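What follows is a structure written as structure tokens; I'll ask about it next.
Here is chain A:
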Amino acid sequence: MATDIKIAIVGGGLAGLAAAMKIAEAGHSVDLFSVVPVKRSHSVCAQGGINGAVNTKGEGDSIWEHFDDTVYGGDFLANQPPAKAMCEMAPAIIYLFDRMGVPFSRTNEGLLDFRRFGGTKHHRTAFAGASTGQQLLYALDEQVRRHEVAGKVKKYEGWEMMSLVLDDHQVCRGLVAMNLRSLELKAFPADAVIIASGGPGLIFGKSTNSMVCTGSAVAACYQQGAKYANGEFIQVHPTSIPGEDKLRLMSESARGEGGRVWVPKNKGDKRSPSSIPENERLYFLEEKYPAYGNLVPRDIATREIFQVCLAGMGVNGENQVYLDLTHIPAETLDKKLGAILEIYEMFVGDDPRHVPMRIFPGVHYSMGGLWVDFDQRTNVSGLLAAGECDYSIHGANRLGANSLVSCVYGGFIAAPAAIEWAQNVERNGSNGSRVYDQETKHQQEINDRLIKQSGKENQYKLHDEMGKIMTDNVTVIRYNDRLKQTDDKLRELTDRYDRISINDSNLWATMALPHARQLRNMLDLARVITLGALNRNESRGAHYKPDFPDRDDPNWLKTTVAEYSGEGPVFSYDPVDISLLPPRKRDYSHEKKETAKA
Partner candidate 1 sequence: MAIRLSRTFILRKLHQLTGIMPLGIFLLEHFYTNSKALTGPADFNNAVRDLQSIPYILFVEIGGIFIPLIYHAVYGLVITVEARPNNLYYPYARNWFYTIQRVTGIILFFFITFHVLNFRFGLIPGLNTMSVAHHVDQSFDIVAREFKMVPIFIVYVIGITATVWHLANGIWLFLVDWGITIGERAQRLTGYACIAFGLFLLAVGINAAIAFIHPGGLLGKFM
Partner candidate 2 sequence: MNTVEIHIKRRPSPDAPQHWEVFEIPYRPNLNVISCLMEIRKNPVTKSGQQTTPPSWDMNCLEQVCGICTMVINGRVRQSCSALVDNLDKPIKLEPMTKFPNIRDLIVDRSQMFDHLKRVHAWIELDGTHDLGPGPRMDQEDVMERYAYSRCMTCGCCLEACPQYDEDHYIGPQAIAQVRLFNMHPSGAMDREERLQGIMGDDGITNCGNAQNCVKVCPMNIPLTKAIYEENRETVLYGLLGWLKK
């Protein structure tokens, strides 16, 4: 049995740090790879909170209720045993963060306070101000720093994983990473590798994701034989603030407090919103859904806004509609929405108390990801995954405030599973250092070729084109003909990619080469997402096809599994484990009907 175990973790967000902490605590060594200093990971962006059924409000909440909400919210596509296991662990996870010193909001008695979130009727969400993700990440960052001081964790910040090192039996033996300053490629042997690299939002160009959320590391694993599951399930947030650089979340409470959504009736009306008279405004939600008006459920709001813009009716012909609060007195707004209005003001410069906000649905979260078993192991021996980059837990749609808990859960399960693998795996033996040298050389060749080649294509423009077509065709509303066009376009882009030239002659700390490598990987994942969506002829959770508007359990209650081949993804389908909860119709217009505990 191996005693000097070393496990490599790729990604320093919640999942990666959670795993690192567990492994270090068990006395083993961790090499932690992160593109940015781990404290700057995308987990900091999560605002809402973390779910856990502690039932401190006496509402009869239970782990079973949380599990039911999670599976129901996910439209029954999630394998149920891991979802249930997560809900069981959730209260302990929250308490652990409490002990780590996270400043969770408190009740009068000094106990943890919980609030209500979307998709549930229980107060189940613990929160720290309006930046729970940031607070949870910092708590883990602190604990991992403690293990770093103790010598158990070695951080490689500013290193990006390029590929896995696989031996002759396709067993993962470590990875090759690139130093983002010197572009040095180096192989790092490890007894197991945990991928915790987050979501792939940048495939859609602009999203609510951070700039490191390229999915590149995941795509590299996929290219080397790891299965990618349920890629077509991409959650889109109905109201985000379109920016030139990214989309920023606008809380749905703006609609809750009486915000009205509209566009000018005249296509391309250039007038300022305040000078457009009432009768020339199209309040399309209120018109189409008189009963609910602007308060229609999230997915309907998302689709309607999207459709209006797709028809060219968006403000200034762009992908944006007005979310108007100006009819509400400024004092009322300050009292109820102060913090979120400030965010809008900071990044747009307009005062939403007097100028209608401009919003648009934004790609937010990928339910799909690396295929893992119930212990977070991928199909590649020695390779595990945790967090947004794995597909488990959320099914076809993620419940609000479930992402943070699923990241930590994934890390906590992956860590012991990785240790167990590492303790029992036979060390390299005959392969020796050959596999490491080979893989490093292979990666070096790719870099050299990119640096040398000179063509007319511009990598950033290719990225823009990919983002635009993916956003237009593979997000909220999906039509099979457009999905086919999208795949054609992606193949065209892949072809043109071979003619890009790196426009930075200074290779020290360049952004161009790493971006070019990420772009190539994103193109592969984009095809997995697009073709997965093309194949799935039903509507389920975040995947909506007007031509197939209903969920089709007999044919599609199954997990999409994509495997890499030179010609593109090869799809197969796995059954979903529904052993705990029989599927029922997902309908938020009525109160959820719970099932009795099986």
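In picking the candidates, the idea was that all candidates are chains of the complex that A comes from, given by their letters.
Throughout what follows, a contact is a pair of C-beta atoms (placed from the backbone, for glycine too) under 8 Å apart; a residue touches a chain by one contact, two chains touch by 3 or more; residues count from 1.
Computed from a predicted model, the values in this text were never measured in an experiment.
Only one entry among 1 or 2 touches chain A in this complex, and that entry is 2. On the side of chain A, the complex with candidate 2 involves touching residues 21-22, 25, 36-37, 39-42, 44-45, 92, 95-96, 98-112, 128-129, 131, 134-135, 138, 142-143, 145-146, 148-149, 157, 181, 210-212, 243-246, 248, 343, 346-349, 412, 458, 460-461, 503-506, 508-512.
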